[in-house]
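Missing here: one protein chain of the complex. Every other protein chain is in place.
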């Protein structure tokens, strides 16, 4: 998708602005795609470790406004006004030598404020580690399957087998949380058995959305290079069918080319005489607004 | 490629370190791939505008040590001890209303220190704008073809036609510089006529290299989760055939499994007792060393 | 499609007749396919220069009865009772050194009888040459985009951009005429912006329809070689659902295998005792009849 | 392949000349491709019945100079100074009710001047009709397998089976002639058992070679439209490695870009002051010359 | 399909039982697939000669209960309480030197009890041998087309041509029986003209259905290896929508996950205290029951 940034004053901030828009839009778009794939199940953003640390807050914020239900980096969560999310790491289990010991300690210390999630693929098979944790930890909220790729022959079958065994032994309240290399391709078939997902790399290193800033008007006259439409543009939204249309800036109201309904100008001024004329929405508001738009 | 970071002390810097390693290694690797595709022709890194501005210096440095011959962001170039590179933008031509006027002004002001490169696709066809610039600008070093995608039916044919016309009119010294959406797939067939390339997005948003930090030893004992080989490792390099081998840390010298030659430990300590024991190489040194390694 | 020519007298004209039927049917069929692809937009036949000149009239006639709205070869047009169609060639613009000069002269000389169409891709970019022509030539009917393949990255985008600029500058009445290597694959996506097409090679060198003349009856007895059904045949047309059926010659009325309706014999005698018993329809009548038949 | 016709005087014969060049070059090229596929086995051109009769002589001549060993149309053969070739048609066998009767009559009447070839797929299976003909007709030269497509499950196996039976019964001198929908894809695997081929449609309706006539010079000055190289050109042939090179007309001798050898101008004037300065070669001479050129 | 055999007593008969279940289920399943593909046309099982003779009765029985209308092996037919089916072999025609002689003898000897089917591809073409047999044999029931693969260019066209000729000569009552390498891919398009099929190898060497016998309970406690769900299972069938569900053995009635209807336990005990508690159904009963189940 090539989106033209439509501006009238050529500014020295071209490159930084474009870089921010291209990358953050790419991440938010991917977060929307992945969370749509997950349906009703929550998706938590786990993948800050694949990109440079100085952009972790941008990545987390973009993932959140695009639809993720929580983020794992503490600082990012704080800036978004959220509690960070996460589960026991493999490292803790390796140090304590046992999955149930680690889960038990976690439950003892944090159990009252936080849901306890057992990580069940460190030493043993998911099926048996899940049963042992459910047996030993009262109030266990979920087991997390982060199966390494060499053991991931059929993730759906593994999860179904864990679900079967938990149910057979009476642990119908223990949820199944799946993570590890997930994306919009692999998630949909897991929805029948999964209760939540952790998604990392697929969102963090999403493809950029290709913005560019081009001169399209000089002193009020439309002009542009080969390959670009000249003149400032307005975006129109059809009130009836949600179709978006592009036309030149002063074109006024339009008839929707899709349904014949009334299309209204969509872009509102953010700056006037160099001053903000609109209060900037919170991440929560952006997320809510974005979720209300149709998913194309 | 999954590379295991091999360390003995578990540290709070896991996530930032991994993020840096994953992304910068991905960019440097891609830069190597692209510059190999370009053969003898220099490749300049142009693409900072696709990623968040706070990582522009990291991107430029990675592109440089991976093989690029120059970078366009002024600050990055300075830190690398280089002069920044770049050519006239479309914006200048739009403002001056003519490609040759812009090239002529540039030549007049910078012509003594910098090579003048005319951008020849703003208003007219590459063939005619190239000839006009060559006619009017003495000492023109190159024409840059940045053809927009809607006009890019066959980039090789366009460049051959420009070369033919320049030669026919006696401008055999004017070089051809190509940019615009290039990568390792599209570059090789252009080498027969191109003299230099500008590459952006393909390098800036290269796929990350998937590093992970896992516990593989506790108090000297090898231990690791399912899916990971336990114990600290050493990397060996065969002195005869350049084959790389992995073995456990204390394994000593090895016989190369490829050619039977002698393989030597390859990793050297960087820190001892928390102090650097080796001076850190300059970007230039890294680039030279990296270029001396075989391209796989 | 293998069509069996159904005749009772073995004649020395086998080869010439088959050659005429095979090639002209192939061309008319292709013309139908291409004009269906163009929807409401007219299609003009331009491609006589790809086939031997002695068959140009046959090609033009076949293209016309298959659905083309006009032909470019003067002699063929005359035989069809039409005015020939065409636009300014690149050669005229090269000789006059300018697109607008050529268009202006054409308008001055022919403007009253013929629609003036400017060819806008000889020296400059389609966008700018289209605007210049529209600015200078009052009453310009259309611009013709015959973009060479090396510049034809995305024909739809080029045409949309030309349409946008013409509209922005008030030339909403100037039509867009597209030509150059078009066929039924490339035309449909252009319909949203094109107003007319010129199609050449795709129609002129259409694949032949494989007729053959085989003995299927001797002295009233059905006989045929392996691989052929014996006996003279009749073609039936269902009056209700337009389904075609084949049966033996004397089979009388048939019930339609598709809808159960009544199917009537379809072939009418053209010759009796060596004399024409039906007046031969004009090309215009054939074209109208053919267009009234369902497109399969 | 786009071949530029290189001429200095714009002439009214553009369209007819291009049509002749495009179609006849396409046919001759295909004939070369098909005869190369047949290796040492002769290929006869049979397919005049797929194209308009008025171009049959052009098709036959093009097929001949491209490599075919004979043509079936009597008039064309006469103009080429050849005896026409052909075999018994299915029609004769249908009328005489038997393959061997037809072959016997042919042998009796023409047997002394012409090779007798039995057509063995009219009523019976190729294997049995081949044996019957070989049994009854002394001096039978070949059997022709023209198997209809619905019975052509594996043409190679059918031909091998016929060869086996002929050999087993002592008819090792009877050749196998194959026809029916053959082209350069289907011929090579048949070479192990076939002795000759008849090829029709594949050659007659070969794709055209896309010639165009463009202005490339005006009053001695190179000029051309976008997408064309300007100036008159010369074709060079490397005397050592047969590489062809294109350069501007007056470029003189060239160094071969392939092997470094000496490349000589290749085009010789045919007309001077409107008069032929070279005698025009016979079809036989063109065929021989063409066959001596490397097949690319 | 992996079906778990669900049993409580580990028995030495594991391997033989599994082998029987896997192979016979595979064959019966394929027979169902092939007979569904044939629609209303009967399918006879002909292919015992591709598998070891000692399993011929098992193959024939499985083919029959899966849907075949008859079997060719005499012994198998007898055990199934059927008359064996079959037609004249090529060998008889070779010995009698003529298709019609063989058909005539067959008609004379068996004509009153059995339908006479002429095999029409031994020496001649299907079309002519079919007509000769229909002409000479009063009361001919069908012609069998067993065309060898090298002559099987388009089986549908051959059968249509035979049908056309039979009808044209008044033999509209003679049926068409097709055999030779048929399977569920090749049968459907033949249904428009075929009246019956003989299918062999496709059914006899059907892929096995992958049964396994695993321990899922020990002394009443559910236990199983990685990759298997533990505990004895019950199969449930929804009475409304025919959906099948699996649950643990004692789960009682279930709500259908598909339509919300009532799902009843489906497996009934066959043995109690080592004694059969249900009479074993006849092959005919199994076939009828199986045919009443939906085809998935």
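When the chains are written out, they are named A, B, C, D and E in that same order, and each has its own residue count from 1.
The working rule: a contact is a pair of C-beta atoms (placed from the backbone, for glycine too) under 8 Å apart; a residue touches a chain by one contact, two chains touch by 3 or more.
On a predicted model such as this, the values are computed, not experimentally measured, just so you know.
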item: Chains still shown that are in contact with the chain withheld from the display; value: A, B, D, E
item: Among A:151, A:169 or A:262, residue touching the chain not depicted; value: A:151
item: Residues of chain D (touch criterion as defined above) contacting the omitted chain; value: 125, 127-128, 157, 160-161, 164-165, 168
item: Residue numbers in chain B that touch the chain omitted from display; value: 222, 226-231, 248
item: Those residues of chain E which, in the complete complex, touch the missing chain; value: 10, 14-16, 18-20, 22-24, 48-56, 58, 73, 90-91, 93-95, 121-123, 148-151, 201, 205, 207-208, 210, 212, 214-215, 218, 223-228
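In this section, only the chains that are shown with their structure count from here on.
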item: Interface composition of copies chain B and chain D: same or different, split at half; value: different
item: Whole-Å gap between the CA centroids of chain B and chain C; value: 53
item: Distance between the centres, which are taken as Cα means, of chain D and chain A, whole angstrom; value: 64
item: For chain E, residues that touch 2 or more chains besides their own; value: 125, 128, 157, 161
item: Pairs of chains, among all present, that meet the touch criterion; value: A-B, A-C, A-E, B-C, B-D, C-D, C-E, D-E
